[in-house]
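Just one protein chain is left out here, and the rest sit where they should.
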Amino acid sequence: MTEAAVKTIEMPPAGEVQHQSYWRLVAHEFFKQRLSTIALIATGALILVAIFAPYLANNAPIILKYHGGTYFPSTFTYREFVTTDWTDFMNALPTGAWALMPPVPYNPTQTDIFHRLQAPSSGHIMGTDDLGRDVFSRMIWGARISLSVGFVAVGIAVFIGVVIGAFAGYFGKWTDILLSRVIEVVICFPTFFLIITIIALVRKMNIYYLMFAIGIVGWTGVARLVRGDLLKLREQDFAVAARALGVPPTRIIFRHMLPNALGPVLVSASFGIAGAILMESGLSFLGFGVPPPTPSWGAILSLARDYVYQAWWLTAFPGAAIFVSILCYNLIGEGLRDAVDPRLRV
Amino acid sequence: MTANGKVVIVEGLKKYFPVRRGVFSRTVGYVKAVDGVSFEIGHSETLGLVGESGCGKTTTGRTILRLIEPTEGRIVISGEDVRALSGNRLRQARRNFQIIFQDPYASLNPRMTVEGIVGEGLKVHGIGTRGERRRKVASLLERVGLPADSADRYPHEFSGGQRQRIGIARALALEPVFIVCDEPVSALDVSIRAQIVNLLEELQAETHISYLFIAHDLNLVEHISDNVAVMYLGRIVEYASSDDLYGKPLHPYTHALLAANPVPDPETKRERIILPGDVPSPMNPPAGCHFVPRCPLADDKCRAAYPEMLEAFPGHWVACYKAGQDENQTGDWRPETGAKA
Partner (left out) sequence: MAENEHVLEVRHLSTYFFTDRGVAKAVEDVSFALERGKTLGLVGESGCGKSVTALSVMRLVADPPGRIVQGEVLLERTDLLKLPEREMRTVRGSRIGMIFQEPMTSLNPVFTVGNQIMEAYRVHKGGSRAEARERALEMMRVVRIPDPEGRLSAYPHELSGGMQQRVMIAMALVCNPTILIADEPTTALDVTIQSQILSLLEDLQRQFRMAILFITHDLAVVAQTAHDVAVMYASRVAETADVKTLFRRPLHPYTRLLFRSIPRGDERRKKLDTIKGTVPSSIHYPSGCKFHPRCPLAVERCRVEEPLLREMEPGHFVACHRAEEVEELMK
């Protein structure tokens, strides 16, 4: 006889569970996992770095007191300072003037031929690249690129995927047949080459085209997830109840079905961001990504190719950064996956 | 507005599900889940619908409300031909007929608050302002016996019985004249069932709602229903008032069903009529009377053609050539000599 399956004993709900919405329960389960929580904190820190890049790595001061006036050069552009080379300015600061500098006093595009390919030192914590640009500054600004590409691309992908998947799953029959074929066709395209093709067609490459390209090919996974969930959810009693009340279909889809299907979508999104970051790094590495001199981790890696043995810092730091941020997003995704597990459904 | 005083009129209701096989999804046959069901329900009346799995009672309930599209048949609720409606008109008409589900755990959206759930009907039909809706929800919750602060809570904070009350409040919000109760207490504990059943009866006394009460608990159906219809393989085989059906069942299946029904009294040992075979699947019903494979009285006449539904006694209908001929049966009605409809 097969070993009897031990039944999970259904415990009646304890009286103290108060007003806990689903998301609060998910958060509670998520934070129980130490690794994922650390990853979330690390990612949060990274996001902050990306947001505050102008205040962390800049040759312009944050606050400047000069000739009686107070200025915030890293935030605003001032007419009087439009042509100022801040590095020279700061070197020749008159007495009586006072400035608060960002911790990394270099801007990512300022070149300094005399100090090219310098190993990490007190002056340049991560060394300099072949044009004398400070690597640490480029790393900080590069975070902006990676993260924004990640979020926006995935945002586009999730939006398209959810809408297509939801309509296919809810309406079924012909709508589903049609949309499923569309999904299948897009899946068949080799995404990487599709992206390169899109990029090749573009006159002037910029970061927005990149986000768009990655997003527009990456929605199929989400679409299938959502379609599958909706096919199932549609038959649940509470969905039938909504129809019985006379709730119109769009409201049923967006108000009833999707919130219940979002869990796996979030998980997928998290892994998607990791994938997008990797994709952007890869494209920039190959030269198809953000155009120079925009700093991107992949771009730094690209030029590191020529200096692998002389300048280890050009490979190590961007490589580590890509690795860590992808690892963090993957851990967050895994943590979310466990947290939204249906066994949570009390 | 009702036709000849009846709130619900169902005539010849059929629901066939196509069976598709093969690469090209050819339709090879039909599952005749509901195969010609007719009945009427009056104001403040409860019709009990009983039968075992596969008989089509749940499908009947949902098809009447057009939650499943009927294949054929006429459905009139509160004077309105439900099948003729579509789109927005159908959605509006739904205010008049609602449903209560069996599973208290699956029938409430876990992401919505109780207020959202109960008040949604009001919202989508544009009834009242936000404040008025909130007040209406509060009064509904009170009516079904839930504490006032329930409105801001989520379903998972409630027990099965309480969730069922939420479902009832939701069904009542739009003030329907007819509610389909699809096994509303089967998933609840014994001691909670009585509370819910009492609540449903009170509500009926207050608002004169009509119920279609679908259940497999024969004792419960007898208690709550005015009339009872017994279904077997998609058709009604017997229809009578509750007293008549339980007092003098005429169809052999009804007889077996009642005999199989355990009585909560160890002193009464019911005559065990053990029906051979399994509850059939509506995929391939036999020609002739569907009950033939399991019927102790079946003969060639039964195998030849499906018996008509005839009125054996006033208000007591049965579809059986052998009605009333069970050895244990005391009735003396014979189909050949009895009154025809």
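Going in written order, the chains are labelled A and B, and every chain counts its residues from 1.
Note that in this section contacts are C-beta pairs under 8 Å (C-beta built on N, C-alpha and C of every residue); 3 or more make two chains touch, one makes a residue touch a chain.
Just so it is clear, the model here is predicted, and its values are computed rather than measured.
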Query raised in the report: Of the residues B:E11, B:E80 or B:E201, which one touches the chain left out of the display?
Result: B:E201
Query raised in the report: Quick one: which of B:L49, B:V118, B:V137 or B:I192 touches the chain that's been left out?
Result: B:I192
**Report entry** chain B residues that touch the omitted chain in the full complex
**Finding:** 52-53, 159, 161-162, 189-195, 197-198, 201, 216-220, 222-224, 242-243, 246, 256-257, 259-267, 269-270, 272, 274-275, 278-279
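Going forward, only the chains that are shown with their structure count from here on.
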Query - chain B contact footprint on chain A (complex, rising order) - result: 12-13, 17-22, 236-238, 240-248, 251, 256, 259-260, 345-346
Query raised in the report: In their shared complex, at which residues does chain B touch chain A?
Result: 62, 65, 67, 90-95, 98-99, 101-103, 106-112, 120-121, 124-125, 152-154, 156-159, 167, 170, 174
